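A single protein chain has been omitted; all remaining protein chains appear in their positions.
Going in written order, the chains are labelled A and B, and every chain counts its residues from 1.
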Amino acid sequence: MSDTERSSTHLGRREENIRLGLLAVAFSAVFVLALIILFVFQAGVPLIWKTGLGPFLGGLEWGPTRGQFGILAMIVGTIQVTLGALLLGVPLSLLAAIHLSEFAKPSTRVVLKPLIELLAAIPSVVYGFIGVVVLVPFVRETFGGSGFSVLTAAVVLGVMILPTVISISVDALQAVPHSYREGALALGATPWQAVTRVVVPAARSGIVTAVVLGMGRAMGETMAVIMVAGNAVVVPTSPLHPCRTLTSNIALEMAYAAGDHQKALFATGVVLFVMIFLLNALATALVRRR
Amino acid sequence: MTPEARPRDLILEATGLSFTYPPSAKGPGQKALEGITLGVERGTIFGIIGPSRSGKSTFLRLINRLQEVTAPGQVEGSLRFEGKEIFDPGRDPYQLRREVGFCFDKPQALDLSIADNVTFGPRLAGVTSRGELDAIVEETLRAANLWDEVKDRLSLNANRLSGGQKQRLALARTLALRPKLLLLDEPCSALDPISTARIEEALVAMKHRTTCILVTNNTKQAARLADRTAFFLMAKLVEEGPTQQVFTNPVDDRTDDYISGRFG
Partner (left out) sequence: MTPETRQDNLRWNRLGQRLCLGMTMAVVAVLVAILAYLVWHGGDRLTIGFFLDFPKDLGREGGILPILVSTMVLAVLALAIAVPLGIGTAVYLTEYTREGWVTTVIRFGAECLAGIPSIIFGLFGFILFVVHLGLGWSILSGALTLACMVLPTIIRTSEEAIKAVPAVLRQVGFSLGATKSQVIWHIVLPQARRGIITGVILALGRVMGETACVIFTTGISMEMPTSPLDSARSMAVHFYLLAREGISMEMANTTALALVGMILLINTAAAVLVARRSSR
C-alpha cells in the first residue's frame, strides 16, 4: 500500500506541475498583449498629453521636426482607404462566397477554396509591388493624376481582404443547416431566393465577423499602402488624390525619427491601436446583440 | 465438490455502492447507481443486462475509475478489487487501470500502426524491450482472434482496419497490459454477427486467465456467454444469479418482462 501511495502522489505532483506550467504558458498571449500596451502606450501617450488630445487628433499640420504633431490627415486617409477597400472587396467576396458555398459543386469547392486562400499567403509587399507596376500606371492613364492615390490603395487593399472575407463567409454560410435551404425550396423559392432571403440572413453574424476582420486587415496594412498611396500629408478630397495612412506614417519615418518625432510615431500607433480595438469591440457587440 | 460448496474467490465486490452525479444548475444531482451489492468470481464471465440509462455503464466506469475522468460525482458504499478498496484516496488510479482493462462500445483505433496500438499500454508502463513488445503483440492479437488477419501488415495504420477488426484490436490493446479483470461496455453493439462471434470466441477462450464483466444490451449475448448475470434497472440491481436461472426462472417479474422483451 505504501508503495502505490508513493507512486500515486509522485505522479500526482508531476501532473500538477505540468498543469501549472501550461497555465503559465497559456497566459503568454495575454502577457504579450499587456507588454505591447505598456511599451507602446508608455512611449506614445506622454506626447499626446504634451500636444493635447484635440490638437493631436484634430491638427492638420504634421511637421515632426518643427514640433507640429497633427494627425487628422492620416486619420481621414486611413478611413477613406479602408472604406474604399470594403466598398470594393466586400460585395466581391460575398458573391464569391455564395457561389462557393451554395452553387459550386463540392468537388469544385474543395479546389477553389484553398486556391483563393492562397491569396492570403502572398506577402503584402508583393501586392504593393503589383500595385505600383500595374495599377498605378493604369489609374494615371485612365483617370489622370499621378496614379498614387486613395483609389489605387483602396483597390489593392480590396484585393488583399478577399481571402479573409471569402474564407470566413464560406464557413458561415456552410454552417447554416441544410434544412433552411430545403424549407425555402419546398415553398417554391428559386435557389437564388433561398440564398438571399434565408441562408445569407441566417449566416449574418459570421459574415459581419468576416467583414470586420477584413476591415481590420485593411486598416492595419502598411507596406502595400506605402507603395501605392502617394503618402502626402493632406486631407484627400478626391479619390485620385494621394493620401497617407496612420500605418504608413509610422513606417515611413521610423527609420530616421528620434526624440519627440519618434514618440509621435508611437502616439500614431496608439491611435491606430485604439481605433482597431474600438472596431473589434463594436463588432463583438453587434454579433452578441443578435 | 459442487460449485455451490466451493468458497467463492471474488475478484470484485461491491457493497451498497451508490453514485450520484454532481448537482447542476438545472436541478439536484441524478442518482446513477443506488445500493448495488454484488460479487464477481475470478475466472468467470459476469454479464450485466438492462435497458439504457439503467446504470450499467456507470458501474463499469467506476471499477477502473474512468468515471472520475469524464464526469466525477459522489460515490458511497464500497467497491473492492482483489480485496482492496478502489476509492481509497491513496490508491494509484493509473496502476488500477492497468490491472482492470476496459473495452469501449464503439471500435476506437489510435492513429498509430496496428503494432503500436497494441503496445501502447505496455510502452507507457515502461516496457521498452523490442522482443518483449513483439511477443506481446503476437500473444494478444492471437488472444483477440485477429493475428491471422493482420500478421503480415502490423505496421499498417490501424484506422485502415474494418470496424470488427478495430474492435478486436481494441481488445488486444487492452489485453496487452495483462489485466486481471476486463470490463466490456457493449463491445459488440456496433458490430456485425460474424465479428461478434469472433469476439465472443475470444472472450470464452481467455476467461480462465482474465475475468470479464460484460455489459450488454443484447440479452442473448449474456445468455450465451455469462456464467452469472445481473439485471440493472433504474440505477438499482434487480436480481443477480447464475445465468441459467436468471433467464429461465427469474425471481423478479421485471427481469422476466425485460428478458422476454415486454420492455427495454
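One rule holds in what follows: a contact is a pair of C-beta atoms (placed from the backbone, for glycine too) under 8 Å apart; a residue touches a chain by one contact, two chains touch by 3 or more.
In this text, all values refer to a predicted model and were calculated from it rather than measured experimentally.
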From B:Gln95, B:Asn217 or B:Gln245, residue that would touch the chain that is not displayed: B:Gln95
Touching residue (missing chain; options A:Leu35, A:Ala175 or A:Leu282): A:Leu35
Given A:Ala85, A:Met227 or A:Cys243, the one touching the chain that is not displayed: A:Met227
Touch residues of subunit A, complete complex, unshown partner: 11, 14-15, 18-19, 21-23, 25-30, 32-33, 35-36, 39-40, 43, 92-93, 95-96, 98-100, 102-104, 112, 114-116, 118-130, 132-134, 159, 162, 166, 188, 190-193, 195-196, 213, 216, 219-223, 226-227, 247, 250-251, 254-255, 265-266, 269, 272-273, 276-277, 280
Subunit B residues that touch the omitted chain in the full complex: 64, 66, 69-70, 94-95, 97-98, 101-102, 104, 106, 108, 110-112, 120-121, 124-125, 157, 160, 170, 173-174, 177
